[in-house]
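Of the protein chains in this complex, one is absent; all others appear in place.
Naming follows writing order (A, B and C), and every chain is counted from residue 1.
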Amino acid sequence: MVEAVKSPEFPVKEYKTGNKDTVLPYNWALGPTWTKFFNGLKEEKILGTRCKKCNRVLVPARTFCPSCYKDMEDEEWVEVAQEGTVETWCLVNYKYYGQPKEPPYIIAQICLDRADCSVTHFIGGFDLSDPDKVREKMKSVSRIKAVWSKEKHADIYDIAYFEPV
Amino acid sequence: MAEKNEKPRTIHTVLRVPFEMALGPTWTRFFEGLREKKILGTKCKECGRILVPARPFCPRCFEPMEEWVEVAQEGTIITWSYVNYTYFGVTADMIPIVPTRIKLDGVDGGWGGRIGGFDIKDFDLVNKKVKVGARVKAVWSGERHGHLRDIEYWEIIE
Amino acid sequence: MQKVGIVEVAMTPGTESSLSLMEFTYKPVKEVLDKAGLRRDQVGTYVLASTDIMHSGMSCANAFDWDAAGAFMKPASREEGDGITAFIYGCMRIMSGRHDTALVVGLIKGSENAENDTITSCFADPFYSRPLGIQETTAAAMQMRLYLERYGITEEQCAKVVVKNLGNALFNPYAHIKKRVSVEDVLKSERICDPLKAMECAPKSDGVCAMLLASEEKARKLTNNPVWLKGWGSSMDTFYLGDRDLLDTQLKTAAVGAYKMAGISDPRKEIDVAEICEPYAFQELLWCEELGFCAQGQGGKLIDSGVTQIAGDLPVNPSGGVLATNPYVSRGLYRVAEAALQIRGEAGQHQLDKKVNTALACAGYGFAGQWHGVAILGN
Partner (left out) sequence: MGRAVAVIGTGQTRHGRRDDVSYPDLIKEAVKAAFEDAGITSQDIDAVVYGSMPSMMEGVAYNHFYFADALRVVGKPLLRTETCGSTGQSIAHTGIYWIASGMADIILVVGSEKQHEGDAQATMTTIPEAFMHADFVGGAPVAFSMQSREWMGHFNIDEDKAREAAAIISVDCHDGGLKNPYAHIRVNITKEDAMKARIITYPVRLLDVCPSSDGACAVIFASEDKAKKICKKPAWVKGTGFRGEEYFSGDSSKAVWQSAIEASKEAYKQAGITDPLKELDVAEVYNPFTYQQLMFLECLGFCPPGESPDYVVKGVFSPGGKLFCNPSGGVLCTNPIGAAGLIRLAEAAMQVTGKAGAIQVEGAKLALSHAMGGALQFNGITILGSEL
């Protein structure tokens, strides 16, 4: 969890309580498919896989097609477009512990060209401070494209956000 | 398929989720007891058992345990162990630990504590002194905060 | 298949409690046993519902919950999931013929946990969805935008759900948030996750619900007023939001299963009341569509028509629903309990002013409703 936002204090209570924060370390395995997908991001490529049975291209890449349950060997790697259309979005304008960055920010589902599903990512590159203006602007936004981070770590933040074309 | 040079990676992180638990009237009173150097239990009106730490209800009879009893600060070791390894949250300077379960005199069942009062780094000494059935008594810490560690350790009575 | 009856229910108010989780859980369990005139050890089996990450910082929740649930040395189990799953597992234990009574408990003290959004972000995979801030509120907000845009549902129509449910909660002694609010108030509340407004999101509540179930023969002995399980259906959706149509959820599949088992062909006519799980206001409208209470895209018109009002033809959430009281893990069991109380005529001040023969209770959780379960109850 990214600690962009300080842990909120629990409201002061009139009865006796004890604090019990759970702090635990993790070492999550990406597996070969996602290793390749994230390494692709580092090279500014967005990779998906095509299921040879249903022919759908899914992004991020999958080790198996969720509907056909076919194995990796039956998947074909495809580089999809860095541009696409906005399917739906929301403007996060409140704070909670563990959120990925300081609000406000837009999370969206984006259909990249040549993909048969949508991906989740941020939309940015313009002033987000006034929610009403953001809503007005987003009405006219349909096409967006990936903006890459300067420093890359082979993770999902290698794409900084998507910006209106 | 991943190419040979793409060794599957792992991502390391530490996750923290905050919680704040209510102690409730029963345990609040129990912990206040510790502050006053008292070990408090509750007695079940059905089965007559006295349980420590104090309980709001008897887990077996399922009736409220409303009768409070101050219990003895001496008891017998039911079991013990010797912790000599580290893991996340437990560093080398925190070990060894000699955890024990003690049957306090007059109490039904046992409860947990740590053995101390001598050099527990010496395993052979521990193994010689700490025995199932050995008598122990509570040693209170100088400053108490209404916390379980108000009992600093349990001391073997020869 | 053995018929299963609900014998007794007990629940705590959703407001913050100063009791410890153990004391808090004990009370309604004891209440249910006392109402039924049973001792703890006379109950055949126990099924608990609790969730490690929403359990005040203690994992393996069943270990801690065992004593207060009354399960000492009884054949028992625990569902890590919505309380409605413990309900159906309890029913199945009776249907198997092996036990004649089952006590089901769903429990949580939301006041002791981190914010629901912090916790639900831990449902996301750690590489992709979580770093991008997906949790239940953001997923719901994206689902809502799609709902507004595809079907022309208005924000006013969504706000009406809040007005209705918080208004109903005024008459429910167990409700957490009780307020008479206007559509205006809702629309003016902070746009925390546009298009979702603060008042359209459920609170974080405390809540334990205990329910005694019994086989037909035993139920008739224990109560004059049993409520029977008539139907059940549940279904799980795929994980990634991008792989789904967020307006075509597995609630449909779950409902179809439940209606088939209960022999219901026209839910709009045959169901007298529905207690459904709407942590976000618009979801009540969307779920009503998927439950077949109206046609697709007509959820807005449904609330406009007044049908789902407490005095309407098909009241939805007369208890105030999840918008009023959101004990995350047990909220599904609360829905079942409320539906059962309506059938028994024991709902108190929010009892419907009509005979209730058939009631629907449903629950969902996960991003944009990844899992849904639907129960049909009858007298």
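Keep this in mind: contacts are C-beta pairs under 8 Å (C-beta built on N, C-alpha and C of every residue); 3 or more make two chains touch, one makes a residue touch a chain.
What you see is a predicted model, and the numbers here were worked out from it, not measured in a lab.
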Report summary line: Within the entire complex, the undisplayed chain is in contact with A, B, C
Requested in this report: Determine which one of C:F24, C:F123 or C:Y280 touches the chain that has been left out.
Outcome: C:F123
Query - Sole contact to the chain not displayed, among C:A71, C:M144 or C:C201 - result: C:A71
Requested in this report: Using the definition of touch stated at the top, determine which of C:G97, C:G263, C:G306 or C:G345 touches the missing chain.
Outcome: C:G97
Report task. Would you write out the residues of subunit A that touch the absent chain, in ascending order? Result -> 18, 20, 22, 24-34, 63-64, 66-67, 69
Requested in this report: Tell me where the left-out chain touches subunit C, residue by residue.
Outcome: 1-2, 51-53, 57-64, 66-67, 71-81, 85, 88-89, 91-98, 119, 122-126, 232-239, 250, 253-254, 257, 365-367, 370-371, 373
Query - Footprint left on subunit B by the chain that the document does not show - result: 8, 10, 13, 15, 17, 21, 23, 27, 31, 51-53, 55, 59-60, 78-85, 87-90, 97, 99-101, 103, 109-114, 123, 127, 132-133, 147-149
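The working rule: only the chains that are shown with their structure count from here on.
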Query raised in the report: Looking only at which chains touch which, which shape fits best: line, ring, star, complete or other?
Result: complete
**Report entry** Winner on C-beta contact pairs when A-B is weighed against B-C
**Finding:** A-B
Report summary line: If chain centres are mean C-alpha positions, then the most distant from subunit C is chain B
**Report entry** Length of the line joining the C-alpha centres of subunit A and subunit C, rounded to whole Å
**Finding:** 30
**Report entry** Geometric centre distance via CA averages, subunit B-subunit A, whole Å
**Finding:** 44
Query - Centre-to-centre distance between subunit C and subunit B (centres being mean Cα positions), rounded to whole Å - result: 38
**Report entry** Per-residue multi-chain contacts in subunit A, two or more chains
**Finding:** 1, 8, 13, 15, 17, 20-22, 26, 28, 30, 38, 97-98, 155
Query raised in the report: Listing for subunit B: what residues touch at least two other chains?
Result: 11, 13, 15, 17-24
Report task. Would you pull the subunit B residues touching subunit C in the complex into a rising list? Result -> 11, 13, 15, 17-27, 56-57, 59-62
Query raised in the report: Given the complex with subunit B, which residues does subunit A contribute to the contact?
Result: 1, 3, 7-8, 10, 13, 15-33, 35-36, 38-39, 72-73, 97-98, 154-155
Report summary line: So, in the complex, the side of subunit A touching subunit C is made of residues 1-2, 8, 13-15, 17, 20-22, 26, 28, 30, 34, 38, 58-60, 66-67, 87-94, 96-101, 105, 107-109, 117-122, 131, 134-135, 155-157
